[in-house]
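Just below is one structure, and these are the notes that go with it.
The complex appears here without one of its protein chains, the remainder shown in place.
Presenting chain A:
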Amino acid sequence: MQKKTAYSFPDEILEHVFSFIHSGKDRNAASVVCKSWYEIERWCRRKIFVGNCYAVSPTMVIRRFPDIRSIELKGKPHFADFNLVPDGWGGYVLPWISEMAGAYPWLEEIRLKRMVVTDESLELVAKSFTNLQVLVLFSCEGFSTDGLAAIAASCKNLRELDLRDSEVDDLSGHWLNHFPDTYTSLVSLNISCLGSDDVSFSALERLVGRCPNLRRLLLNREVPLDKIANLLSRAPQLIEFGTGTYAAELRSDVYSNLAEAFCNCKELKCLSGFWDAVPAYLPVIYSVCSRLTSLNLSYAPIQNPDLTKLVSQCPSLQRMLVLDYIEDSGLEVLASSCKDLQELRVFPSDPFGEEPNVSLTEKGLVAVSSGCPKLQSVLYFCRQMSNAALVTIAQNCPNFTRFRLCLLDPKIADYRTLQPLDVGFGAIVEHCKDLRRLSLSGLLTDRVFEYIGMHAKKLEMLSVAFAGESDLALHHVLSGCESLRKLEIMNCPFGDKALLANAAKLETMRSLWMSSCSVSLGACKMLGQKMPRLNIEVMDEKGPPDSRAESDPVDKLYIYRSVAGPRFDMPPFVWTMDEDFASELS
């Protein structure tokens, strides 16, 4: 009797089996079973995710995976979103595009986040990837409408063009004209970030009119309200729509056209935009409200009662983004109306004001946590919090996966007891066993970190600011949080000890960011010498580190694991601590 083993399967069978495995993690696991699985898997992997573009080089990726069709790359650290990473830091996509141009002519999807994309890169993309279907530039910068014109002109198979939150240089409004008249494949277009004069409206109208599969259209602020009806009437099949400016003088013809246009969009489920929104035009979307699963009013300066009235008409809401104009009272209405709510984000309308301009407190969040059993993801900006509220919230929502609380005064205590908020956040990590992402704020001692290290076993990303008292805090996190991938810390009194004692942990994480902390240059050098698979990058705009003492704290520190070694595209204010650095300058 012949013994059948895995090795006796023909490769094609294994490949077929692998084709059902989509998750990168599962594929990685399969690839280490044995050499033949590694080989088969690498030839048939089509999609790759690189969480840190400096963790691996394009050459290495191409060498291992010869036939990739979809790539996702992330560049700058997350705190770049808050202006903590000086311009010029890095994250350039051109080296990737250049190498992939030759290796992956059949590339279909490019997704980039926080990377520097130049017009040259876009032109190269347009030239090299004739089959490009998806281009997502999330929070990217460095390119202009010229680059977009190149994409529009060449990518005949483009389905999705998404420029979310990117910074685009407005050079010419006519890049949309570069989509040829024969181009009809657009399915998703997000140009909400474009500034004035960027979009030729007539070109947009023609584009929308000739793309019957268009399902998602997010306009930029400059598109006036009275033009939207026309646009919508050409695309009644839209599922997701983002308006431009939502303010205009009230005119009955505009009003009724809009109402009719929205009414005809029978599949519309997601609405956003609403810049400068005035209450007068809100009722035009009432016909859509009952179907809405996602509503983003976070750019809309509407206040109660109009805001609450709108929210109360949307019983199917799963995702709600709103400004704090909603106030506690509006959140209570949300809690009673929207039982399917999964994600809530409340942004501050006046983050720098000394006095609160709205009545939004912890009570609103408690109400939602109590009324919405499916709530999983929260981002909440407010001015006061109490441990009691946090404990209640934790008990109400054990299913939280993401919890981010931002108290506008970052070191504020429990307003009722004047105690630190350790116990409250402790309750969050203790009850929410599936918590993957947590952002802390408020007055916090080392104790909260002890709780986090003890309970937050599934935590992958932790953001900390103005918290803790000693290195013990950092030690708790690094030694206790088994699933930790990303840790970002600003303005905390953490120094060398915890970092050095947990150096090995850093290799199990994607990255660590520490700014305005107390890690000394000497410690950075030591880490650089001892940990060759970590890139230790010290950032200081005041001058090179060798001009200071070993014991001086570094301004910003970014540590990430990498198999590509130190990078060479650093600006003058970034220094890599590696073996060479230490010997050169000590």
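Keep this in mind: a residue touches a chain if its C-beta (ideal position, glycine included) is under 8 Å from a C-beta of that chain, and two chains touch if they have at least 3 such contacts; residues count from 1.
Convention: contacts and distances are computed from a predicted model.
According to its UniProt record, the chain left out of view corresponds to "Auxin-responsive protein" among "thioredoxin-disulfide reductase (NADPH)", "Translation initiation factor eIF2B subunit delta", "Auxin-responsive protein" or "Ribosome biogenesis protein WDR12".
In the complete assembly, the contact with the undisplayed chain comes from A:412, out of A:14, A:30, A:372 or A:412. Check A:165, A:205 or A:260 against the missing chain and you find that the one touching it is A:165.
Residue A:88 is the one among A:88, A:105 or A:212 that touches the chain not shown.
Although one chain is not shown, part of chain A still touches it, namely residues 79, 81-84, 87-88, 92, 116, 118, 120, 139, 142, 165, 167, 193, 221, 275-276, 278, 298-299, 301, 303, 347-355, 357, 381, 383-384, 406, 408-415, 417-420, 439, 443, 445-446, 450, 453-454, 463, 465-466, 469-472, 475-476, 479-480, 490-493, 495-498, 500-505, 515-520, 522-523, 526-527, 530, 541-544, 546-548, 550-553, 555, 572.
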